[in-house]
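Below: the structure, in structure tokens.
Only one protein chain is missing; all other protein chains are in place.
Then we have subunit A:
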Amino acid sequence: MQAVNAVLLWLVLALVLVAGVMVVVHLVRDETAGDPTFLALAAVEVVLLVQAVVGCVALAGTERDVAAATFLGYLLSLPLVLPLGAFWSLAERSRAGTAVLLVALLTVVALEVRVFSIWTAGA
């Protein structure tokens, strides 16, 4: 289980990096994010949803002392960030709107790091 969690963490971070670079390129060129960028965001989202399920199963199965409420709070918030960010970004097709996607991606990284540190704290 531990190995699966680590793989998911790195997969999320790698995909966030790809999507992040795409967003930064849009920002520098002052163009709005297109389908490829949103596909990259969707890929992150899919892994986050898988992670939410895997994380719940792992929490139910672990015998270690994990701070359950906090862990679940972060774990289940993660899949909400990108849809909300995309929604807020698409409401204004400007450079600022595109920057919102970057804020959403950085939020995912922050939450991801927190989830993992809470999970490994008892190990």
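In this text, a residue touches a chain if its C-beta (ideal position, glycine included) is under 8 Å from a C-beta of that chain, and two chains touch if they have at least 3 such contacts; residues count from 1.
To be clear about the criterion, contacts and distances are computed from a predicted model.
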item	value
Omitted chain (choose from "Integral membrane protein", "Formylglycine-generating enzyme family protein", "Iron-sulfur cluster-binding protein" or "Branched-chain amino acid ABC transporter permease") - UniProt protein name	"Integral membrane protein"
Sole contact to the chain not displayed, among A:L39, A:A96 or A:A121	A:A96
Touching residue (missing chain; options A:V23, A:A52 or A:A104)	A:A104
Where the missing chain touches subunit A, by residue	69-70, 73, 77, 81, 84-85, 88, 91-92, 94, 96-97, 99-100, 103-104, 107, 110
